[in-house]
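Below is one structure, written out as structure tokens; the observations come after it.
Entry: chain A
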Amino acid sequence: MVDINESVMQFLLAFIVVGPLLGAAAALLPAPPGLKGKSPEQAVLRHGVTVTGAVLIAAIVLTLGFDHDQPSKMQATTDISWIPALDVRVHLGTDGISLPLLVLTALLTFLCALYSYFKMPSGPTPKAFVALLLVLESGTLATFAVLDLLLFFLAFEMVLIPMYFLIARWGGEERQAAAWKFILYTLLGSVVMLLGLLLVGLKSGTFDMMALATDNGRSLTTSVQVIAVLAIGIGLAVKTPMWPLHSWLPDAHTAAPTVGSVLLAGVLLKMGTYGFVRILLPITPDGFRTFAPYLAAFAVVGIIYGSLACLALAKQGAKGDLKRLIAYSSVGHMGFVLLGIATMTPTGVNGALFANIAHGLITGLLFFLVGALKDRTGTTDLDTLAEKTGAALYGKAPRLGGLLAFAAVASLGLPGLAGFWGEMLALFGAFDPADDLSRPAFLTFMAIAAFGTLLTAAYMLIVVRRVCMGVAPQNSPGLADIQTYEFAAWTPLVALTVLAGLWPKALLGLTDPAVQQLLAGGTR
Partner candidate 1 sequence: MHLAYPAVLSALLFCTGLYGVLARRNAILVLMSVELMLNAVNLNLVAFDVWLSKTAQDTLHSGQALTLFTIAIAAAEIGIGLAIVLAVYRNRGTSDIDKLRDTAETDDGDDSDDGHDAHESAASTTAEKAEATA
Partner candidate 2 sequence: MTTTTLAVLVPLLPFLGAAAGLFLGRTAPGFVRPLAVLPSVLSLALAVLVAVRQGGDQAVDAATELTPTGSVPIELALHIDGFAALVAVLVGVVASCVQIYSTGYLRDDPRYPSYAALVSLFTSAMLLVVYSGDLMVLLVGWEIMGICSYFLVGHYWETPEARAASLKAFLVTKLGDVPFLIGLFALAADAGSFRIRTVLGTVASGGLDHPTLIALLLLAGVAGKSAQFPLHTWLPDAMAGPTPVSALIHAATMVAAGVYFIARLLPVFAASSAALLVLAVMAAVTMAGSALAALAQDDIKRVLAYSTIGQLGYMTGALAVGDRGAAVFHLLSHGAFKALLFLAAGVIIHAAGTNSLATMSRMKDLRARVPDAYWTMTVALLALAAIPPFSGFFSKEAVLGAAEHAATGHAEDIPGAAGWIVLVAGLVTALLTAAYAMRLWLLAFRGHGAEAPDHGRQPLAMNAVLWVLAVPSLAFGLTTGLLPDWFDGHDLTPTLATSVLGTGVALVGGIVTYGAWRHTTALAARVPLGAVAAHPEGDAGLVEAEAIASHAPAYGDVASAPDPADPGRLLLGPLHRHAAVGFHLDAVYAALFVRPVQAGATLVRFLDREVVDAYVRGAGALPRLLGAAVRRAQTGNVQTYVSALLAGTVVLAVAALLVATGA
């Protein structure tokens, strides 16, 4: 809307990617004399908030400066050669597909920094915590802003060490095993992805995503494309997570601190799905076409599997953990995103990207709420929370109960809230998949996935029944209702969920032209 000249836009994007890194380095140094603040911990947490705030403002200005009439054109691009030997170029840029993800990441990290400024998770020095948080932010933002395959791999891996430490040092019980499983599983996936990326890069001669997308796989033989899609697909599927490769997610979420879970669910899962849209769809279309039905099948199984797992956890007497339940719900939601991508139609991919953003907002909010619940009641185990009739959160902390009900309803995909459009478009894409994909198969997938939404509604509302409703004995101590800082951290998420629900054009207007061009063979 606001036209900002190109060099400022380039600087903004570069600042968004590199800023947090500098902030992380600065966080390790002792606070400068002027900004001492009450205590070193408070100073460094405030430093975290300021850096993430600056990055968020830069992201918002970038969005304002972004030319909304041509979202398919790559804007704010910087292109500097870094390692000629490996043909690696620092090629940054953003278009309709990556801009919303950039803003979502900047927002979620800022809210996490703000939340932990007031409520520092229990664990060692906050200095390391802020530094790791900023490195994590830089890694995630780089993943969405980078247009070079090897740099994408570098950013993909940059996220692992900080998240490992966040889980291992500030997590809940048996966090070590969960952190190990997270980092080793994801690393194996990403190294296999590297093989695929190298295969594509070497066979086509360049690692530049834009050139490869424009080439649309013409210079790669079909067999090379199939192998590349298999390798890259496995790496991305581990990160998404796709059904059989998901077993690291529940453990990581159960053990991670609230902020860690929010970022893990809100941002890290998106790197996998973004990889599918940015790399596999445009660069190796033929290879992806052979795997699309299998990907759709796994996605649909993931939806049903995730929902059934949540139902098992939500049952009375199953001693299910609430964070583990939300983790499995993420597996289900990501199943919809993968189904959307597997249809290879503009509608499906638009739905996938929309569901990406919606899942980030809603699951981020859910994890914040469960974290707040854990701070208040000391446990997230459903059976201890809801003794016999339920935890009666509506009675004890009405606003917290109301917000939890709102988040649950948004998560089950109520139309009018963000969760619905993504899933609906993915199903609509599956109803009429790309022409050379088998229609009957995708119709059955669509039917099963639609039934999945019913299961999602079932376990979400069972959770609301067991947590929010129930008989509150008179003598039970009332829980503290929502504090101001929690309100500040959560209102943006609630507002955006409602806004995206009521006015989906804000996102689909951006992604649709870019997706149309991406699927039409990237002709400029």
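In picking the candidates, the idea was that all candidates are chains of the complex that A comes from, given by their letters.
By our rule, a contact is a pair of C-beta atoms (placed from the backbone, for glycine too) under 8 Å apart; a residue touches a chain by one contact, two chains touch by 3 or more; residues count from 1.
On a predicted model such as this, the values are computed, not experimentally measured, just so you know.
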Candidate from 1 or 2 that touches chain A, complex-wide: 2
Residues on chain A engaged by candidate 2 in the complex (per definition of touch): 181, 184-185, 244, 246-248, 304-305, 308-309, 311-313, 315, 318, 345-351, 389-390, 392, 394, 399, 402, 405, 409, 414-416, 420-421, 424-425, 427-429, 431-432, 446-447, 450-451, 453-455, 457-458, 461-462, 465, 468-472, 503-505, 508-509, 512, 515-516
